[in-house]
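What follows is a structure written as structure tokens; I'll ask about it next.
Removed: one protein chain of the complex. Kept in place: all other protein chains.
Letters A, B and C mark the chains as written, and numbering starts fresh at 1 in each.
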């Protein structure tokens, strides 16, 4: 007798479970193009700096724009809640491990000051950088006009999970199609992880999708809620939605993989899974120029009753330029992300990111063995 | 040449191997309903406190009922074997690690005192709580009339594995259909883990099923006997039996996932697997108000010749209210279970538990990597 | 383009990767029968003691026969090479870790003394025990007549891998059909792990098969040679050969799972995989009465140029009776193996071993989590 199946469970894969297969043709890395385009903007780096308080402040956004990348400033973080965010940041960094969550809950209960939104955006714009800012869906209607007025170029609407349809008694749901028309500038929405949710969001007229819910194995969203899809599968499914939508409309929506990327390897796999760009948080929190000064914390950490994240030390502090471009003496994939991407594309024979979407990957879990030192040097030439 | 297959091995999944996929619609968590109904009783919490001596005594049962939940008092534990159970509990807690199993074997060889059964049930009832008690199949005929007489509301018949048909020379098997008619009150039976065993039990007329045999990886039933089915698959299969039986009869039997739940994540996955309620043991043993005072032990631990469990320290002691509802500064999913369920249902866009049964899950094993700290804060906003 | 497949890789399973599913009927453990029959001999225990020098000497064989089990005496070990084996055993036990392999290589280069074979067999027979002895294929022709003459009841021909057809220039291969006719007593041959190899051996007329090549994850046959099949799959495949051969001839060949069994759980899974009996080595090396005095070593350990095993401490020393029957205060499955088998058969509702062959198993890998202590007590009642 066969048991009736109420639901089927399909396998989903994360970065640690796959590997990229080299191509049948190879190409010199310096002949590979990694440009990223969003609306009328083109960036020489397909890497966004995440809207997290340990990563992006106006100074970081300006610096990173000089290297060719786009930063997202969080309009609901310490930068817009405090006149002197550096003092608050210092206190977060110095807080005791067992008190930091409680302290963060307090820090993020301070009201957002509208005037600071305008000031920061203007600072970034005056320096000649393209300015992207992020808001949560609940605050989008109130904060986006202020940001638009101040000159923002790109709006990011982001929460743990954002869908085209949200049911709420307390406020009329955000209608992305209306927002897009009102603002007349590129909108990125996230996060989402499935084909159907991505497709519904695309059909509202937005320009980019952030992909990633609980991607890290240690991400506490998975521990607290059990919710999440590993990033390779999530990116592949959202990229499939991009293809479907492109066939329907001829419009190409950017897929931005957000979360779970720790090394050059993860970054390359995100592109091989279909990403047009990636968003990095903890990697950039290691930058000497980042406001976190070697610490990092998730933006759902300070939830008042159900915090889902933890403050961490991010390891060795390194100049941003070296993280991006090397040169490096580090051999674990945590520096020279841009060089790694060019090299991987060379080995795969793919001259641009869209070709990188087509490379083959295999399922090849990382197995740690005790004879690790024997395997450590198998890379020939 | 193909080898004749004498049996096929199907894959079964546990909580650590799956993740819940967010929905295409989201809903405000405060608009989600988590009520649990059994017979004519409706509880505001779909969480039962397990019939274990470190978890439930009459005082705990009364307290938990005020929060909206149902406790099950074990009629074969220290509460009914000793006039002063608190003394025995203190001795269990203080016993040396290498002597505790032997001591427990002795403790649970003391005869059950009928008068204590009546006293405890009346204490619980007088406080206005709904009273559920548990017995093993072998003692059901003797103890259930006493409990009924004293006013119990719900009977739980529980052993490691309970089936509708038990073969024994020494006593006439318990006939659940007769028991149900005699007692005329809701009966929960367990534990079971398969479609066919659950369906046979349902056809005897009982009202709820406890699902779970050896669910924990460290559960010594799996080490000692090799018996067990991981909880996601077990719950899904028993939920399939509920659907079949409902189609046959129109009667809806409660599926209660019992065992293996450590975090909010596990709890949410139990509901996503088809549970109407869950039963928690070790989680509640952490409650400041629980009789175990920070220790916990399995009820098959004291088996005289083949003990299958171990006394453990349960970790940080926390008020019951905070375990259930927060607020919390803990970020690992071990507090605010109710908030986690509401939030997960919001993210899945499911207004009630029966809709939660339909959410998609993926197979996504937890992979621990050394770069763990990088992944620890991937939860965006 | 699809890649031509030169060979397919099928998944094979070991004890740690499966779990037994409880039955739809349960039965009282004291109504389950675990007898094992080989030729005209019937044993009350379906457990053989392995032909290893740390496990079986004549005294152990006699003792174990009183409990109902069968021991196999190694005719090529220290018992037949040395007049005073206890002295050699003491030296093996006391040897330094880094010299023990070299010392064992020397110990086992001493010639076998024919007279000791006769003496030991007669000692065992005089005590009223059934006497089984083991030889390697290369020595079978020389040693088996001596053993037959001395009164052996059962012959075991064992090497790492034994097949019905062996190609050698140096000696005419052993023909099992001739051997069986010459000796006229039950012959067990091993080890093998596949359907076809088992079937070919059965067709030579032998009576039992030892199943297991490199079953343990740490077995150095797998590290040194890469050879091996995990025991659940190996046992299932050889049991399938038994079924095919039974259909062909009506003769029922005993399948004896040898190796990899550490706990009651492993033992129960061997029977659920199709074993008629199991052979235990390291488990019995823990017996107070075993010659190894708390140490154990593989019999391919002393290979002169390619040793494949290691001397180990076997842990807590326990009386043989307690290992077999309990009572025990140990909760990890390492004592009361017989009780565990009866209990598992009760939970599965199987009155005898042949019914136990039919129980369902699922693939359910053991996943170790950090929250282990929470899972440690999930066994209800």
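Simple rule for what comes next: a contact is a pair of C-beta atoms (placed from the backbone, for glycine too) under 8 Å apart; a residue touches a chain by one contact, two chains touch by 3 or more.
Predicted, not measured: the structure shown is a model, and the values here were computed from it.
Contacts of the undrawn chain with the visible chains, over the full complex, involve A, C. Residue A:361 is the one among A:59, A:116, A:167 or A:361 that touches the chain missing from this view. From the options C:71, C:162, C:235 or C:318, the residue with contact to the chain not on display is C:162. Looking at C:69, C:186 or C:230, the residue that reaches the missing chain in the full complex is C:230. Although one chain is not drawn, the whole complex shows that of A:65, A:257 or A:336 it is A:336 that touches it. Not every partner is drawn; the one left out touches subunit C at residues 1, 3-7, 9-12, 14, 16-17, 50-52, 101-102, 105, 134, 136, 158-170, 190-194, 196-197, 200, 210, 212-230, 233, 258-260, 262-263, 281-283, 296-301, 304-315, 365-366. One chain is missing from the display, and on subunit A it is touched by residues 13, 15, 18-28, 30-31, 195-196, 232, 236-237, 239-240, 243-244, 263-269, 272, 274, 325-333, 336, 339-340, 343-344, 347-349, 351, 357-358, 360-364, 366-369, 371-381.
Definition applied: only the chains that are shown with their structure count from here on.
The angle needed to superpose subunit A on subunit B by their Cα atoms is 90 degrees, rounded to the nearest 5. Averaging C-alpha coordinates per chain and comparing to subunit C, the farthest chain turns out to be A.
Shared interface positions of subunit B, defined as residues touching 2 or more other chains, are 196, 263, 366.
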